[in-house]
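Supplied in structure tokens, the structure appears directly below.
Excluded from the complex is one protein chain; the other protein chains are retained at their positions.
Residue numbering begins at 1 within each chain, and the chains themselves are lettered A, B and C in the order written.
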Amino acid sequence: MKLIARYEDLDLGVEVEREGSGYRLTVGERTFHIDMVNCGPYVHSLRFDDGEQFSLIHDSVGNDHEVTLRGSKVKVEIVDPLALRRKQREDSAGEGGIVKALMPGRIVRILVEAGQEVAKGTGILILEAMKMENEIQAPAAGTIEEIFVKPGDTVEGGAPLVHLV
Amino acid sequence: MKLIARYEDLDLGVEVEREGSGYRLTVGERTFHIDMVNCGPYVHSLRFDDGEQFSLIHDSVGNDHEVTLRGSKVKVEIVDPLALRRKQREDSAGEGGIVKALMPGRIVRILVEAGQEVAKGTGILILEAMKMENEIQAPAAGTIEEIFVKPGDTVEGGAPLVHLV
Amino acid sequence: MKVLIANRGEIAVRIIRACGELGYGTVAVYSEADRSALHVVYADQAVPIGPAPSRESYLRIDRILDAAKKTGADAIHPGYGFLAENAEFARACKDAGLIFVGPSPEAIEAMGHKTRARARMQAAGVPVVPGLIEPVKSFDEIAAFAHSAGFPIMIKAAAGGGGKGMRLVSTEAELRPAYDRTTSEAASFFGDPEVYAEKFIEAPRHIEVQILGDQHGNIIHLGERECTLQRRHQKVVEECPSPVVDEELRAQLGAMAVRAAAAVGYYSAGTVECLMGADKKFYFLEMNTRLQVEHPVTEMVWGIDLVKAQLLIARGGTLPWTQGDVKPSGHAIECRIYAEDPMRKFAPSPGLIRYINLPQGPGVRNENGVYSGYTVPVFYDPMLSKLVCHGSTRDAAIARMKRALTEYRVEGIETTIPFFTVIMHNADFRAGRFDTGFIDRLLPLLDISRPPADDRRVEAAISAAAILAFEESQRVQLPDDGDSAWRRAGRLEAMRGPL
Partner (left out) sequence: MKVLIANRGEIAVRIIRACGELGYGTVAVYSEADRSALHVVYADQAVPIGPAPSRESYLRIDRILDAAKKTGADAIHPGYGFLAENAEFARACKDAGLIFVGPSPEAIEAMGHKTRARARMQAAGVPVVPGLIEPVKSFDEIAAFAHSAGFPIMIKAAAGGGGKGMRLVSTEAELRPAYDRTTSEAASFFGDPEVYAEKFIEAPRHIEVQILGDQHGNIIHLGERECTLQRRHQKVVEECPSPVVDEELRAQLGAMAVRAAAAVGYYSAGTVECLMGADKKFYFLEMNTRLQVEHPVTEMVWGIDLVKAQLLIARGGTLPWTQGDVKPSGHAIECRIYAEDPMRKFAPSPGLIRYINLPQGPGVRNENGVYSGYTVPVFYDPMLSKLVCHGSTRDAAIARMKRALTEYRVEGIETTIPFFTVIMHNADFRAGRFDTGFIDRLLPLLDISRPPADDRRVEAAISAAAILAFEESQRVQLPDDGDSAWRRAGRLEAMRGPL
């Protein structure tokens, strides 16, 4: 199976195949023979064929994987190439103009109006969560096309707040 | 849904129905209105309609449920009446004559031979697990019909060891 | 003896543990958002007191007293925050025939109004921070003070404390917004919009002294805590003892704290907070008339259980120690584990904790408020738990904290754990060289660095993620896999209603 691994700003081609009781992986130019054992719902033991062993904690939400090993946390996105192409099309279609809530919370105040032009960094609204007021700022200059929330609304993380064009 | 709850030596008829966001339960003669919330994979919060609240840890394997609450562990079997009748038929068919391994381990020695008559409590074999030798004894008097294991065998918990008739 | 704990989170669990060890029954109270909270799990009984917002539950004196009556509780422990420094609540408990586990309502009142407390302390011969004024009635008064004293100044909620409801103002332009927001937060969090201002002392240390007094007039101190490391005026790392306080200075600080407490007839556990300049001159800032978040560092070094001592005192017992009986031993450090993402400007990170691995072993104490499978609600403080490590020396305690942080794993939400790892490795922190501005100066340098792509760890991580994604793709697609609709519904339920 061919996959793409995104780490930091790198896109790496990854190929995974079963090989005996283990796996054969090609990551970029390099090939590994790997033996991996599930040690519980989050803990895994991975061993390279030279015997080097890593105990790791793995958690994922959708394509976003978090792997903690030897005191480091590595965040990597694993996508299949078809899905990636679809996503790139969507991105270029301008879905990026939606400002989303980074966390769940309650809308305290709206600082802009529909139609208003804003500079990058302009405060758009105040979101209260965990007893803190957090100002959500415009990620880029533009015009506020639409506001999806009103003061007092409770929103989940990822909820659309305004459309900025 | 009608179920049977077995606690200690009691068989209690239980009826469960959804009621609003909670449940209506009849246990024996008594009826409860219960509100229950899932607090994680094993932790649950149960509240009776008089407001009494129990935080409990629940784990089950098949029909065997273990519920830990306020420092007590309650073991209860929940069966549906159809399955229970099936089981009773099987029991009377004499499946009870199979002596099973209570734990995984390795067979060290066999102390009886096929065809041998044994008294209740006679040592049948020695099972080694966790650095201890454990003698498995005849649960009742009878004749050893068949021996399913040999010294050196590794067995899982619940594996049949001998057939005693 | 049955004790109702009028609080939530790790401090409620802490108090339930102490009561359990004393053989006292425990009653938890909880808001609808807290049905699955650990304090509810661990208490003998639990009583609901209203919807999620604190104003409608944890701050409702009537409902808490009802719960106490219904369960036959004999005493109420308020923890910290919420009603802990509310004299009205302490008085209502007494009127209802309940023991309030804390000081007298009069002592709470005397210390509660920060500006009046300052006047009283000055009269008792306790040194105070220069520049304090009476609470202001309007923005003009605060502007006048700022112009006469000069920037920087601090605007503080008169009813605030614990780092809440205060703002540093360095320039004229910031003054109006800061005044508005502090006033609004003071009204919202403390039910009292009054604010005051004081001259801001630059590069100070925040040192506080633990005291313990009984109802028979005996008061002792248990040395100081170093609470200089703060972010947004919230303590993040505390230690006992302070690396800059020697035995002589400790005796001076202790004597000052005992004098301050005696001036208001104080009993129970209490904390006298001071600012200390580079010249080691110290000034009374305020007295916290309750148990402090960071009390465990004192407990580990002085060998005294402050919650058990509070309960003994509340029942009328006599302090079993004189000043000469108590001695510090070793060093302890506390890190407050918050549900905040240090890589995203400490944005709150509530949600489902999928997996948690707490550090264990010698000298490690977890004051935990959460567990694997628990969903951290958005309604309250982001503090999940406290990690406290004791060692024979400060270096040993830091080494132990580093080791413990390596074991500490929380999956599902982000926490401040990586941030503490950075602090424990910082050379200035290790040398004890810091002031209250340390964290803010450290933040821009906060590079919780990632290994390069050709590092073996990254290769292993990418391989593991790819293998698990591959295995996942080979599984039948299940309609109800993982995060069940049932649980999602429960989470949405908890989110409903005003905050």
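In this text, a residue touches a chain if its C-beta (ideal position, glycine included) is under 8 Å from a C-beta of that chain, and two chains touch if they have at least 3 such contacts.
This one's a predicted model, so the numbers in the text were calculated from it and none came from an experiment.
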Original post:
Hey, which of C:G303, C:G316, C:G432 or C:P452 is the one touching the hidden chain?
Top reply: C:G303
Original post:
Of the residues A:R6, A:H33 or A:R70, which one touches the chain left out of the display?
Top reply: A:R70
Subject >> Residues of subunit B in contact with the chain not shown >> reply: 1, 3, 5, 7-8, 10, 12, 14, 16, 23, 25, 27, 30, 32, 34, 36, 41-42, 44, 46, 48, 52, 54, 56-60, 63, 65-74, 76, 78, 80, 102-106, 128-134, 152, 154, 156-157
Original post:
Mind pulling the subunit A residues that touch the left-out chain?
Top reply: 37-43, 45, 47, 51, 53, 55, 70
Original post:
At which residues does subunit C meet the chain that is not included here?
Top reply: 13-14, 17-18, 20-23, 42, 296, 299, 303, 305, 329-330, 355, 357-358, 360-362, 364-368, 371-372, 392, 396, 399-400, 402-403, 406-407, 471, 475-476, 478-481, 486
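Throughout what follows, only the chains that are shown with their structure count from here on.
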**OP:** Take the average of all CA coordinates in subunit A, do the same for subunit C, and state the distance between these two points in whole angstrom.
**Re:** 32
Original post:
subunit A to subunit B: how many Å between their CA centres?
Top reply: 45
Subject >> Residues of subunit C whose C-beta touches two or more other chains >> reply: none
Original post:
What are the residue numbers in subunit B that touch two or more other chains?
Top reply: none
